[in-house]
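Written below as structure tokens is the structure these notes are about.
For this view, one protein chain was removed and the others were kept in their places.
So that you can tell them apart, the chains are marked A and B in the order they are listed, and the count of residues begins at 1 in each.
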Amino acid sequence: MNNCIIEMKEIKKYFYGVKALDGVDFKVRTGEVHALIGENGAGKSTLVKILTGVYQPTAGTIILNDKPVQFPSPQISQKAGISAIHQEATMFPDLSVMENIFMGHHIRNKSNGLLSWREMKDKTQILLDKLELDIRPDTKVNNLSVAQRHMVEIAKALSLDAKVVIMDEPTSALTLKEVEYLYKIIRKLKSEGKAIIFISHKFEEVFEIADYFTVLRDGKYIGEGTIADITVDKIVQMVIGRSLEQMYPKLEAEQGNIILKVENLTKIGVFKNISFDLHKGEILGFFGLVGAGRSEVMQTIFGIDTKTSGEVFIDGEKVYIANPSDAMNLGLAYLPEDRQIQGAILAMNIRENITLPIIDRTSRHIFLDRNKEFEITDEYGKYIEIKASGWEQLVEDLSGGNQQKVVLAKWIATKPRILIMDEPTKGIDVATKATVHNFISELAKKGIAIILISSELPEILGMSNNVIVMHEGVITAKFTREEANSKKIIRAAIGSISK
Amino acid sequence: MNKENGVLDIKKIRKISLLNIIWQWETILLFIFIMVAIINSNLSPYFLDYTNLMNTTFNFIEKAIIALPMIFVIICGDIDISVASIIALSSVFMGMASQAGVNTFGLVAMGLFAGSAAGFLNGFIITKFGIPAIAVTLGSMSLFRGIAYVILGDKAFTKYPPSFAFFGQGYIGNTMIPFELILFFILAIIFGIILHKTTIGRRVFAIGNNSTAARFSGIPVNRIRLIIFTVTGLCSGLASILLTSRIGSTRPNIAYGWELEIITTVVLGGVAITGGKGNIFGVVISIFIIGFLKFGMGLINVPGKVMTIIIGLLLILAIMLPELLKRLKPKNSFENVKK
Partner (left out) sequence: MKDLFRKREFNLFIFILFIIFGVSWRTPSFLYINNFVDILNDTAILSMVAIGQLMIIVTGGIDLSVGSSLALSGMSVALLNQYHPGIPIFMIILISIAIGLLLGSINGLLVSRAKIPPIITTLGTMSIYRGLVFVLCGGTWVSAHEMTEAFRVFPRRSFLGISSLIYLSILIVILFLIFLNLTRTGREIYGVGGNKIASQYVGINLKKIQYIVFTLCGGITGLAGFLWVARYAAAQSETAIGFELQTIAACVIGGVSITGGSGTIIGVVLGAFFMGIVYNALTMINVSPFWQMAIQGFIILFAIIINTVMDKRNQQLMLRKRSFNE
């Protein structure tokens, strides 16, 4: 290849025997915006982490400027001119903008070897000016908005004189205006000959900004090409690998009475005036970008957070939920987004996990009854088809999908009437995903009211009876299944229509 | 090839290795205990004497009684270094009450109340403001003992009613078994049952392993932590009653530095300092190891200050040991399967 800056060949990465990447090829040229596309769990982040030296590949080669290289640590990858803006927070909140930019490669005064803050400040100012950012170099990162933090990360990449800038879902927390601005910056970087790897599962963005694309699915290389020569449908086909109908069980919606009514729920600075109704047997989809406030709304309803104002009614009666245990007594269950931190207790076994919320029901007075725990675990474990050698197996030894099933079993065992699911299929394999979708339909059929938070549009469109879209803490649109389509939903989610 | 088989293998190996670890740790402890006993009885003919053995328990049972709730504190992922100061505080309050002519029953009530109140204050600040337990108990450690100094200065309370002496000096009937020892065993059984056989214990382990997930599962995390700190204060108050009764006087430096030995005992007993893991049985063995070790050293006239060196070394070694064992083992078969 003539102007390939990076070429990754036959990259494989196994975790505990699970193939996260299975022979992926990936080429990036200078001066191009290269979209890396795939669903959650397709292997995009793993590939990026290999490129940035966070992970070591199990097999395969990386070629940088026609020379084979290895990146045993993030720093070496950085020195080679590769810089990533990670999804998770990699900032030092108590330190200033300039310090965040220069941490790890502070500029030293040549004469005495001490740090030269003035030079760093000047350089930071130049970078901030270039990015047209109106913040001072000595502002603490704590005091910046999410978008501004992203920009600081970009400034950091520039300060390292990166040839390749990787942006992992950079727009997920940005407003439309900020996204436009980010595009401007990306075009500017491109014109300077930098290669940009742009990771996204939003096709609109890809078609707007990218020149070239590579598609991954289930850890495998699916295809690549120029954006100009491809249609959205074709890419969707490549990403999903099948049509939507195949994936989502059709619903025979038989909705009952209103079971949950939320009125003007507000938490200052997080979300405001959230109102909606939920019926028996309904699957109510909540769509929005990361940071839109969906999880926060649900956690407030479930009693994990406190509200500023607003009311919640169950079966027409006003209820006061001060903590999760109140919520559970009212028949609510909340399957949290982060299964490893909020959902499962990894160092405990499956039985202990599944019976944790209902431990009072499986015990005699306060004394544990392991036989009864086993019975219940067996019942729900088999029902949800958890694949494990036994119910005494530790949850940390299960695959991601089975961990998620444990959390699901745990909440279904509470026999909820209202089940809130926060990104229930995030980061799990396709087969498990399908099982989870089947269960959601089945539960709804039994009359359980379900709230489904998801950032995957096909999932929302495929599963929900009704869709609510949130943007920056407010509900921007409500659609019925018939009204909803991806364009409308996306537009509402990025805030381009005001109610 | 067969996935099921692979899973089964992991399970088998894990079960064995888990059993191994539990076994190993407890066997190691039992082994150390026997070693201590053998060495002691060789060093001094007085060691294996029934009366001597019983009487030496006076020297560590008060600490042991605080070690029991401390297991809960540490499994929850917290720590309480103010316990020795709570002893001083309770003792001073009992002393004041005694000066004022309060009877034995009143003194006991006073000791227990002062201890619980101090423990509650710790727990309240920790859970209400979300401040790490180490920082809060560091401050209250100084505050509680400081109050004892404010009240007592360089004086001492020495006037206690004669019947008060039973708690720290009495024996059960004519058996030569100290009341303290029996009390400890009863408490150990109660705490053991709570930790291992009840829903409370299960919740405590859940909190220690992952407090966020525990909270999301409807467990009142902060309320349980508050109760545990209060009970720790209560047990410190109880220990204060026993100690004050035994030595018959209160000085503000009473029980100085005990927190170190109590935490050492718990950690040596196999409770993970990072929380989420531990059991009562290991801690009970470790209580007697440290107690008899010190008794033995006392018999051969090792000064108390030197004993603290050995306790300190034990603490560090006890924590290093699992890590060292892991490194010494060539390649764990379980890890191979995992990869």
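Heads up, the rule we're going with is that contacts are C-beta pairs under 8 Å (C-beta built on N, C-alpha and C of every residue); 3 or more make two chains touch, one makes a residue touch a chain.
This is a predicted model, so every value here is computed, not measured.
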From A:H105, A:K318 or A:K382, residue that would touch the chain that is not displayed:
A:H105
Which candidate, A:D66, A:D94 or A:D134, sits in contact with the chain we can't see?
A:D94
Touch with the missing chain holds, among B:L30, B:A117 or B:L143, for B:L143
List the residues of subunit B that touch the chain left out of this view.
79, 125, 129-132, 134-136, 138-147, 149-150, 152-154, 252, 257, 260, 263-264, 267, 273-274, 303, 305-313, 315-316, 319-320, 323
Residues in subunit A touching the chain absent from view
54, 73-75, 78, 86, 88-96, 99, 103-106, 108, 113-115, 117, 138, 140, 142-143, 145, 268-270, 272, 472-473
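What we mean here is this: only the chains that are shown with their structure count from here on.
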How far is the middle of subunit A from the middle of subunit B, if each middle is the mean of its Cα atoms, in Å?
44
Note: in the complex, subunit B contacts subunit A through residues 4, 6-8, 10-11, 14-15, 197-203, 205-206, 209-210, 212-220, 276-277, 338-339
Could you pull out which subunit A residues touch subunit B in their complex?
16-17, 304, 323-325, 327-328, 334, 336, 341-348, 352, 356-357, 359-360, 363, 366-368, 387-390, 392-394, 397, 410
